[in-house]
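Report on one structure; see the data block that follows.
Of the protein chains in this complex, one is absent; all others appear in place.
Naming follows writing order (A and B), and every chain is counted from residue 1.
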Amino acid sequence: MRTVDRALALGLTAGEFELICEKLDREPNEVELAVFSLMWSEHCAYKHSKKLLRQLPTSGPRLALGPGENAGAVTVGDGHVIAFKVESHNHPSAVEPFQGAATGVGGILRDIFAIGARPIAILDSLRFGEPSSPRTRYLLDHAVAGIGHYGNSIGVPTIGGEVYFEGPYEQNCLVNAMAVGIAREDGLIRSAAAGVGNALILFGASTGRDGIGGASVLASAELGEQDAAKRPTVQVGDPFAEKKLLECSLELLDRGLLVALQDLGAAGLSSSSAEMASKGEVGLDIDVSLVPLREAGMAPWEIMISESQERMLCVASPERVAEVLEVCAKWEVGGTVIGSVITERVLRVLAGDEVVGEMPVEALVDDCPLYDLVVEKPAAGLYPAPVAVLDHDVSDPRAILLALLASPNIASRLPLFEQYDCIVQSRTVRRPEQADAAVLALPGGGAIAVSIDGSGRRVACDPYTGAVEAVLECAANLACTGAEPLGLTNCLNFGNPEKPHIAWQLTEAIRGLADACRALDVPVVGGNVSLYNESGGGPIYPTPVVGMVGELPSAARAGRAGFARAGDAVAFAGPFAPRLAGSELSKLRGEALAEGLEPVDIAALRAAQEAIRDAVRAGSLSSAHDVAEGGFLVAVAESCLAGNIGVSLELGPNDELERSLFGEAPGAGFVVSGPRETLDSLAQHVALDVLGTVGGDVLDVTAGDEVHITATLAELQAAHGALAALFP
Amino acid sequence: MRARVLVRPKAGILDPQGVAVERALPALGFEGVANVHVGRLIELDVEDPSQLREMCEKLLVNPLIEDYEILEDASA
Partner (left out) sequence: MRFGVIRFPGSCDETDAVQACERVPGCSATLLWHGDADLHGVEAVVVPGGFSYGDYLRVGAIARFSPVMESVIRFSREGGLVLGICNGFQVLCEAGLLPGALLPNTGLRFLCRQIDVEVVRASMPFTADCAAGERLSIPVKHTTGRFYAPPDELQSLHAHGQIVLKYAGGHNPNGSLHDIAGVRNEAGNVLGLMPHPEHAVDPLCGSADGLKIFLSMAHAHG
């Protein structure tokens, strides 16, 4: 087979292949072709998104580490920093959801301790097809089990997350994993290799054929005569191995033994070593014959691109090598010197004495062509209307409320998060469903709040506005716990960017993300892009997922979502202009997706969120809960459910009752409760209407003389418990 | 030689894994299945097969909750 044909089969374009030949001044050999094909893949090089991502704001006074390192970080009190990042593992999870989700968690955790932070939390954002599909139920069950298996075993609490069910994700599920870590500011380490003559050490698990996928064409000539057992395998994660790897890495850093640290993820050794060399403006010699293998007869190219899990690379000066290997031995983690730092800026792959590949680092990391997208707004809707589950002529608000509470996108996620250890490490002040964001205590009395939020269907209606809403929704969740946002990480999940309408979605969504972050003064600390999420059935909804970390001064005063005390007054606050377009009710009715959403007044929402935040911090509000899917009445019901107490509200006559009760405007409305004086005082800072009182065991809402909605707590709980059926 | 130890849950103790599998099979169209139990297989090369029983009693098996069967595969 001609080299150019092999290159095409590996996913490179003819133009890219020519460019590689130019850079090398010859055709690439087998090892080099494998490495280039991965380094220049969309996943590693961000060919179609990098130019757009440059719009995102990445600076701010609290930024300790911005995009470009393994994870980003923001400063909090006491000389500490909080590291965090989100990453996707979509395609592997569609193939093998347990291991795909598990190794997704493993990968993002490694990114956190690779910069020297101890992982303290996991959150995950999941999207599947409708639960009526057996495939969806299978993927959901196994993905949740996989996340739990990895997070629980390694002793990092899974404190939050989200899950949505929409038709367009049926063939292309989304599994985005976010991790948070803590470090001392002076304890952060970078990945730049440095010091010519320093040793390159590989430690962790042995290397096998995990994840060797697209490169199978290279193997075809060789595999023809060989055992089928040598064929590529799914990545299998071992949280026990990673736990040892984590403690080993942190001890190595604690003892000041390392010059640089990097984890091995996509494209294994090749991408990690290339990036280390690139950042340090040096080169690396790697002898693959020194790499501990778990499979016999692995070729050099296989060793270079294997994605075997739970491995790290570090650089140490020659005098420190013995100590490094000693620490590895103590933690029962294999450590081996496999190469060294060199002056010449190449990645040189050796098999013993023989040079089997030599590539300029710059060519691998910096010279991959970046593409401008051809953008075209779609003329017609790209997505079929959702299947109706609620008759259009059902207009009784009580029936609609119960249908929304029982709908898969709103029902309680308890059956999922009860499978996660949310309390290990003893920092968790607010567990899932206790508040709108998870809250973790920091040493010294303060706390951080973390939330992960994304939107698919609303972004499909309007990519720019939908993306803005996702950011504002996330900030609103933080505000309800009393937290001020410090930084944001994002995972952009989209279809094929070479299609102009998908390119339009991506371009508009990034523009919205950038505008919202700038308007909130929240820098982007890092993130991930997952493209080509589409198949015969069409593309996924454009799905930007946003993870935010905020800080609050007092863990003891962290906000709660549930009504707490009989006699508390209840109010609705915020510049809330609800619309049914893009709402969950609209989806339940099977309405076609709206074309466009109402623009968001970011400044007004920001001011409202700050007022709520300050009221929570003052400690006199009993509860604060933002209005999200399902609208106002669902939010009220959720506050009853979280507090296990009823409420009675008088709304006054309303010509557009349905829109008021069930219309949505993410990030703009809040249901709050507390002493009357507290709410009156809050009314000075944000538009607010006192509507009623907490008490009893019934949700009781009147709207003028004609509308009276009642539901007992038991009825609300029964509806809200709908997801339990998915986990028999 | 190559030995195999089959470990199974002791009769009389609830085996929810076995129950789960037993329920899942008819859902896939397999009828006439009963009495499913899920256990474990341990395979090892041993120089002295007479030590196998003690290995089982000491480490490989918990006799309170498990039964075991040693299969020595002399042909391997």
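Keep in mind that, in the parts below, a residue touches a chain if its C-beta (ideal position, glycine included) is under 8 Å from a C-beta of that chain, and two chains touch if they have at least 3 such contacts.
Keep in mind that what you see is a predicted model, and the values were worked out from it rather than measured.
Colleague: Please pick, from A:145, A:293, A:519 or A:718, the residue that touches the omitted chain in the full complex.
Modeller: Here the residue in touch with the unshown chain is A:145.
Colleague: With the full complex in mind, choose from A:11, A:155, A:553 or A:695 the residue touching the hidden chain.
Modeller: A:155
Colleague: Which candidate, A:201, A:405 or A:441, sits in contact with the chain we can't see?
Modeller: A:441
Colleague: Could you pull out which residues of chain B are in touch with the chain that's been left out?
Modeller: Within chain B, the residues touching the omitted chain are 13-14, 16-17, 20, 59-60, 62, 64-65.
Colleague: At which residues does chain A meet the chain that is not included here?
Modeller: That gives, for chain A, the contact residues 145, 148-149, 152-155, 238-240, 243-244, 331-332, 417-429, 431, 441, 555-556, 727.
In this section, only the chains that are shown with their structure count from here on.
Colleague: Chain A to chain B: how many Å between their CA centres?
Modeller: 41
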